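In this view, the complex is presented without one of its protein chains, the others remaining in place.
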């Protein structure tokens, strides 16, 4: 059983976070909220998302799974305006999700979740951690896209640094400790990542909202932030690119 | 003779209503106003439009016909800003329409109307009639586009209903009598229509403006609304799609 009412923005947030990485996902429904964990088709990145029941205006559920086509669900949510209340109900008989926006009733066919994997979150020990405002980093990522397909992130005791190198052109963004919300590192950590993936991971966070980043040396990056008015949380993992000398 | 001055918006309204259905039209000019009636190339829909002389700031005309390329005329009107006054004058010598916007003089070649048909408006007896605000129905039509290429419209004694069915997905929008401006039906009427055509027919009407819809059982639909600050009127007819069982 799944029966909930929620602001349009909360569902749009879930779609924004998920759809750049994976299209077909298994949504885990429980009495305490919804969650999903999925790996992208290229097995380079993982998204882990949890939204508490408190993020919903109304919420009633038993443990169950919903197989969602995120593109299709995104199309439905684009029918709603910001501020709209959306109600969701699982129709067991026809295996469809009934989405109601105002007087509109949209029944969406679900995907079979039988073959869908349950990826485990790897246990990573990442020595460096920073927290920064989204606006501090987005320009640097956009600049990097013009010169390379990968960028290096470096955290040292006093700085966070983003850099990208092309044949003739380079990008460098150095943020000293006082421009960061938090910096926690005893030594220098540096890893290389795909700009495309990293760009998608920070894009859902806007303006002054904080992003938490943890890195190591040639290790995956962990990117975290809150959604759904802090009643939801997103964790991304992204595998490093190996530096070719 | 045709010599008129009119607000840019009135002409843009005529173009918006006509150009999705037909490109080359015969405009019937008379001392009382202008009108056109045309059938789309696939012979599925008809547009009938009449704008009274009172919709114009200045208007002087004898009975005559103008063959207009609506795409070209639309391009000219895009040169005008909202609030601009546009003057139109038929130049008999060169068979062109002289369009003046500010200091700009744009002479537009006309199409020969000799071969153009004069479609008759069929006499339809459609038992069910509703009037509703454009904003009540537009979301339902957009939603339908994602699941099918046709939708069903149903009017019963107490409701107006729009529905579309795909293989796994459905759309349903039920508007009870109190959400409609008017509902007039003694029994249930239901017909199926192409979403593309129907969508184009309601698109020119915005927000709270009323649309009048008349339907029968497997019969054409009649869609009507006012333009040109109620000094013009549009009637669309759209043939039904036959329901395949």
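Order of writing sets the labels: A and B. Residues in every chain begin at 1.
Just so it is clear, contacts are C-beta pairs under 8 Å (C-beta built on N, C-alpha and C of every residue); 3 or more make two chains touch, one makes a residue touch a chain.
Just so it is clear, the structure is predicted and the values come from calculations on it, not from any experiment.
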| item | value |
| --- | --- |
| Residue among B:107, B:157, B:206 or B:230 touching the omitted chain | B:107 |
| Identified contact with the non-displayed chain, of A:100, A:174 or A:203 | A:174 |
| Contacting the left-out chain in the complete assembly, out of A:22, A:116 or A:143 | A:143 |
| In chain A, positions touching the absent partner | 136, 139-140, 142-143, 146, 167-175, 179 |
| Touching residues on chain B - with respect to the absent chain | 72, 75-76, 79, 96, 101-109 |
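Following the convention adopted for this analysis, only the chains that are shown with their structure count from here on.
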| item | value |
| --- | --- |
| Whole-Å gap separating chain A and chain B, where each centre is the average of the chain's CA atoms | 45 |
